[in-house]
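The other protein chains are all here in position, but one chain of the complex has been omitted.
Per-chain residue numbering starts at 1, and chain names A and B are given in the order in which the chains are listed.
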Amino acid sequence: MASIHAQGSQPGPAARAKCPPHSDRAGVLKQFAQSASLRGGSLSPLLTQIRDTPLLWLLSLVPVLFVAKAFKPEAHAVLFLLSVAAIVPLAALMSHATESVASKTSDAVGGLLNATLGNLTELIIALTALRAGEYVLVKASIAGAIVANTLFMLGASLLLGGLKHHVQEYNRSTARFQAGLLFVATIALLVPSLESGANAAAAGSQFTQVLSLGLAILLVISYVLGMLFSLKTHREVFASATRDHEDQTPWPIALALVTLAGVTVLIAMVSEIFVESVQHAAETFGMTAAFVGFIVVALVGAAAEMASAFAAARKNRLDLSVGIALGSASQIALFVAPVLVLLSYCIGPTPLNLQFWPAATVMMLIASLTATLVTNGGRSAWFLGVLLLDVYLIFAMTLYLMPPPV
Amino acid sequence: MASIHAQGSQPGPAARAKCPPHSDRAGVLKQFAQSASLRGGSLSPLLTQIRDTPLLWLLSLVPVLFVAKAFKPEAHAVLFLLSVAAIVPLAALMSHATESVASKTSDAVGGLLNATLGNLTELIIALTALRAGEYVLVKASIAGAIVANTLFMLGASLLLGGLKHHVQEYNRSTARFQAGLLFVATIALLVPSLESGANAAAAGSQFTQVLSLGLAILLVISYVLGMLFSLKTHREVFASATRDHEDQTPWPIALALVTLAGVTVLIAMVSEIFVESVQHAAETFGMTAAFVGFIVVALVGAAAEMASAFAAARKNRLDLSVGIALGSASQIALFVAPVLVLLSYCIGPTPLNLQFWPAATVMMLIASLTATLVTNGGRSAWFLGVLLLDVYLIFAMTLYLMPPPV
Partner (left out) sequence: MASIHAQGSQPGPAARAKCPPHSDRAGVLKQFAQSASLRGGSLSPLLTQIRDTPLLWLLSLVPVLFVAKAFKPEAHAVLFLLSVAAIVPLAALMSHATESVASKTSDAVGGLLNATLGNLTELIIALTALRAGEYVLVKASIAGAIVANTLFMLGASLLLGGLKHHVQEYNRSTARFQAGLLFVATIALLVPSLESGANAAAAGSQFTQVLSLGLAILLVISYVLGMLFSLKTHREVFASATRDHEDQTPWPIALALVTLAGVTVLIAMVSEIFVESVQHAAETFGMTAAFVGFIVVALVGAAAEMASAFAAARKNRLDLSVGIALGSASQIALFVAPVLVLLSYCIGPTPLNLQFWPAATVMMLIASLTATLVTNGGRSAWFLGVLLLDVYLIFAMTLYLMPPPV
């Protein structure tokens, strides 16, 4: 009943295609436009999608941003706000384009694309910051993405789902399995920080750098093994954790690829303005670079995935929400972070290491542990979401109030 | 069978009221006294209760304490021991009075009263210490209450229950849910300590104070939401975790209210002597203020709840024991601690912050994590209780041996 109702309330074009006699005039028109575009590879599905999704109307801010940058390059606060607002719809568009490409390829390649490009927005922003030598911002955005996924995305999913459904049950075996992966992945990422945090006197920068490089290589190998695991040998375990496509029509492959390329370039350009303005804007708003990277960048970069996770929670499909939240956090630890370290040898002014400042280390550990313990029961109710959001709010408050790290 | 046996072994007056023909002479007499008091609101039920409960005979130490204080105000060691011994029966009496008031009101109001007044003894002692400016004692009693509830109360319940029953099973979903709440609540409370512990150089006292205030407000809001949750929207989850009333007769409302008021005043007066004498007594016994607050105050303040938890464990109702232990610990974190911070702006010499000294932080984290992991399985046997008590003993030993924090 639930899924029928969900489809009924928001009938996608695919559903209509199956039952043309019942569709209304607008439906016929839309269907026609769609089939035309499917044949001609035109931009219609993209435009239709933009028209139907209020979030994507924010795309109009992208040209506004570029104009503002050209005419008012010193208005950092405005440029910062505009770039934040412009990244959100671009990330949503990229997410849809990625899924469209994935749906046209074989399952294995599609899964690979989805897994690799899932955190592409975060990766592009971090790469831009890396090239600009903004290492605090890079590390803050890695740490912040893990914390935002495990506390904010999970907490808000539990709260939103719990407000609609009394008690939500989900597959606890799968959740525990994924939480186990997340926990071990986070630990692996944190070892250099734990060591040097615990043994500061003995840790030199040479030691940290070599360890970070070795760790990055190990994590990337683990990531490749992890793909083999989740896409090949044990795909059924992760079956329910792939994103939910039923409400969305995949685009034609040519359009999807062009969109993917175009949006990637646009995100890179917007990220550049964002990274340039963030330092000044942070001063204007009284925020530290750590706060901006940890909270703002992380939430902005994960906006598209959050929308999916929240929608799934409302439909009482917490398996999906938990899978997106924990899977995305694992991916940051196992893929995004080591790739940044490896690329820093090519594009950054100096190599990036994986030594986080102590507060970030503690927060990542707590976030990962909390997610593991909370998803352990396989049951949820709204107050659990409130408590997870509490911890996130407290972290945000702490970072906002904390003097910049020395 | 178990509950029939439990009733049979200690038949309360309520049970007898249902079957007057079978009651013995004493029962008739008691029943008469009771019904008389119900009509007249006399003190009989209170006196009956005191007569039947050996623990309450310690109430006789209350006047002894006041006399001793008047004539020997410098005998700190004696005053300390007397005040400790006097608080235990007062706390038990307060607990019974609270439950009597709660049982006369609507379920929601009753639950609210029980939840709010459940840790009233701890709150009064801490407030007295706060007014006297004994901040180490206040913080130690908060930290100690969480550790005592999660390690000592839970450990002794598992041990006592396990000595009587081979393997005890309990509802693991409920236990996990409550343990999740406890873990997140403890984490929320600990964030200022974790931050400043991890980043001591960057943490100023101004920062800690503002953070503590913001945190206190957030925790109180969470506590109100938590009440809404456990008393209104999800009361069935906590159904078995409310205290067990079947063995005790509720008092008439007037008597209960008068007792509540009287006992509150007495505990406040005894606490004052306790807080005054503790510093000197600690020196006499070679104990630090941290040890006294962490171990002695916490055990004394929780004595009444421990009696309930242990009795439930012996009756193979571990759900109840686990609920009391974890629920009480959560309440300290979500209610008592923030209320103390907020009230410190009115009654203390300087505001109280939530920055605990490092050893206390580590102990609270370990205690909360241990409780979460141990209750995770839904099964218990006596050796698990031994190990929990081990950790508590080691903490106590450490605090006893440790030089006072600088």
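Everything below uses one rule, namely that a residue touches a chain if its C-beta (ideal position, glycine included) is under 8 Å from a C-beta of that chain, and two chains touch if they have at least 3 such contacts.
Keep in mind the model is a prediction, meaning the values are calculated, not measured.
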Checklist entry - Thinking of the whole complex, not just what is shown, which of A:157, A:372 or A:398 touches the missing chain? => result A:372
Checklist entry - Of the listed residues A:66, A:229, A:285 or A:400, which contacts the missing chain in the full complex? => result A:229
Next on the checklist: Applying the definition given at the start, please give the residues of chain B touching the unseen chain.
Outcome noted: 166-167, 197, 357-359, 361-362, 366, 369-370, 373-374, 376-379, 381-384, 386-388, 390-391, 393-395, 397-398, 401-406
Item to check | Touch list for chain A against the chain that is not drawn | outcome: 172-173, 176-177, 179-181, 183-185, 187-188, 191-192, 194-195, 198-199, 201-204, 207, 210-211, 214-215, 218-219, 222, 225-226, 229-230, 233-234, 237, 369, 372, 376
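Just so we're on the same page, only the chains that are shown with their structure count from here on.
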Checklist outcome for this item: Between chain A and chain B, the Cα-mean centres are separated in Å by 43
